[in-house]
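Heads up, one of the protein chains got dropped from this complex, but the rest are sitting where they should.
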Amino acid sequence: MTVQNVLFDAPGPRARARSRVFSVVTVLAGLVLLALIYLGLNRSFGEGSPPLSSPEAWQVNPEGQWAAERWAPFLVAETWTGYIIPGLQNTLTAALYAAVLAILFGLVFGIGRLSQHAPIRWISGAVVEFFRGIPLLMLIFFTMALPLAVNQFLTAIGSDPLPPRTFQVDALAAVVVGLTLYNGSVLAEVFRAGINAVPKGQAEAAESLGMRRTQVLWLIQIPQAITSMMPAIVAQLVVLLKDSALGYIIAFPELLRGFSLIGTRYGNVIPAAIIAAAIYIVINISLSRLAIWLERRNARRGKASAHAAAAPGVQEPPTGPEDPAPAGPAPDGPGRP
Amino acid sequence: MRVRRISRIGTTVAAGAALLLAAGACGGAEMGGGDGGGGGETITIGVKYDQPGLGLDEGGNPVGFDVDVATYIAGELGFEPDQIEWTEAASANRETFLQQGTVDMVIATYSITDERKELVDFGGPYYVAQQDILVAADNDDIKGPEDLDGKVLCSASGSRSANNITEDMGIGAELREAGNYSECIELLSNGTVDAVSTDNTILAGFAAQSPDEFKMVNAPFGEEKYGVGLPKGDTERCEAVNEAITKMWDEGQAVEYLDTAFGETDFAFSEEQPEPEGCA
Partner (left out) sequence: MEAFLGNLDKVIDGFSWTVRLTLCSALFSFILGVVLTAMRVSPVPMMRGLATVYVEGIRNTPLTLVLLFCGLGINSALGVALADSVKWDVFWWAVIGLSAYTACFVSESLRAGVNTVPLGQVEAARSLGLTFTQNLRLIVLPQALRSVVGPLGSVLIALTKNTTIASVAGLGVQEASRQMKLMFDQGIAPVIPTFIGFALGFLILTLPTGFFFGWLSKRVAVAR
């Protein structure tokens, strides 16, 4: 029972009538919006186009984006085997590397921020705050320029630049490093909050049993925290996957880059972008569903599946550069009161 | 309970590591060419993947004039076509790729300029392109660069062609920046920009894709000497490349390649070998 269920009474006859009117208005507004998009992409607006009242304006314009020839390439197997499937493979590869590395990065610095030694706490805090505050695109550009930076530095201090082939950064490495640093520092906050959210009594009880600090952390706190953090972690991984699309800018042959090449080859940039968006939406919604399923599963086991992010004392929920929502999947659509 | 929990974390970590290994194993799945590195029996050549007519990725294999030239030169250097590893060289990373040794050679509409000569060596030129302007087929206002005053011109990220007009020629065109030339073409086709200006070879490639929609104004100006980009300091390789280029023109192969790429367009390509510059 949530607030959105009790905001209004069970509708009576008048409310139902009103609701029907609003429904019709909404549907009409939606249809107008769709028509605008359809007509716009159909090039029905420019000068010299037939008036909207005439049926010609609504027919598929061979020069518009809906022309069959612009979509035909997607019916050819080569388009899929040559661009989309390798692109998807590269996207998933980059996301997988980055996910594992970001979780490691997050564990190291998240636990670092809980350390008893002040310097470790400070350094971890500085690292996390730094990488969380910088745009991912800048991290990727910087990683790409790293060999140049090293050579500039070596020249500046008077030694010879590195011989060629000793140090190179390819596009995959740049994307993975950027994604790791950014998402890792967000995950560090998730881990820190999650560990903090484990009731204090647990750690105290363990200490009173004579466990060392590391034992308390690894045997008592982290195992309990992990289950409650799972949804937040998966939500962050969705962000990571979506952000890997930035690889397109540095010509990393991932999914979006594949669609960009299709657009170049067949002159159908917009249809390619529409299909790319559909693929991303399907992948990301499936991952989000996984997060919800994990949460429900935890809830059934009687675990408080509190979002690490919503734990008291933490001002910020985990955010992504492209996904700043609190990582809380909520059931879709309110039920009836 | 405790033991079970820990073993579950252990399993998770192990599964993660296994996935990472698996990803490593299939990490070689790249579009088109390999991931560089070269060495051994292969040669890694950087070409464009997104320029119709010159270097265009066709479902895994680049095709076009630059690619044909690259294949010929590599053949003269003793590499069979199956020993060539193609890799994408975008405008922004050509110098970096050569300096890092990611590629052995760059043949990617790479103009020879003094600035670039500081960073890399050039063989060739193998072709001299000129700058031209592409407009919508029904546009009769723009006949040359001077007509661009007050018009919107598309500039591709990392390319200087548009700046040649606005800065060097001092013509007051407004620039709209797009990611690459195919985005420029999209903007031109929907009327957001009035013109796209860059090398006539590049424009011809796009014009060939949709001849009814665009036309070149055929008012060439300036010159872009396409060179073969090589890592700095390998004079021997540079000489060999120059010999190969001369042979390619003498045998008539060069014109054949140009004809394959642009024969169906009204682009009047030059059929003379450009003056070699010699290796420094």
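Labels for the chains are A and B, by order of writing; each one numbers its residues from 1.
Methods note: a residue touches a chain if its C-beta (ideal position, glycine included) is under 8 Å from a C-beta of that chain, and two chains touch if they have at least 3 such contacts.
What you see is a predicted model, and the numbers here were worked out from it, not measured in a lab.
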Mind giving the shown chains that are in contact with the missing chain?
A, B
Residue of A:67, A:107, A:120 or A:145 in touch with the missing chain, whole complex considered:
A:145
Touching the hidden chain, out of B:112, B:129 or B:187, is B:187
Since one chain isn't shown, list which residues of subunit B touch it in the complete complex.
92, 119, 152, 155, 157-158, 174-179, 183, 186-187, 190-192
Could you please point out the subunit A residues that touch the chain left off the display?
1-4, 6-9, 11, 15, 19, 22-23, 26-27, 29-30, 36-37, 40-41, 43, 45-46, 65, 129-130, 133-138, 141-142, 145-146, 148-149, 152-153, 156, 238, 242-243, 245-246, 248-249, 256, 269-270, 273, 276-277, 280-281, 284-285, 288, 315-317, 319-326, 328, 330, 332-334
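One rule holds for everything that comes next: only the chains that are shown with their structure count from here on.
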Using CA atom averages as chain centres, what separation in Å is found between subunit A and subunit B?
32
Interfacial residue positions of subunit B with respect to subunit A in the complex:
2, 5-6, 8-9, 16-17, 19-20, 23, 26-27, 29-32, 35-36, 49-52, 56-60, 88, 90, 92-93, 96, 99-102, 179-180, 182-183, 185-186, 189-191, 209-210, 213, 231
Which of the residues in subunit A come into contact with subunit B in the complex?
43, 46, 63, 78-79, 81-83, 86-87, 89-90, 92-93, 96-97, 100, 103, 144-145, 147-148, 151, 164-165, 167-170, 172, 218-219, 222-223, 226, 249-251, 253, 257-258, 260-261, 263-265, 267, 269-270
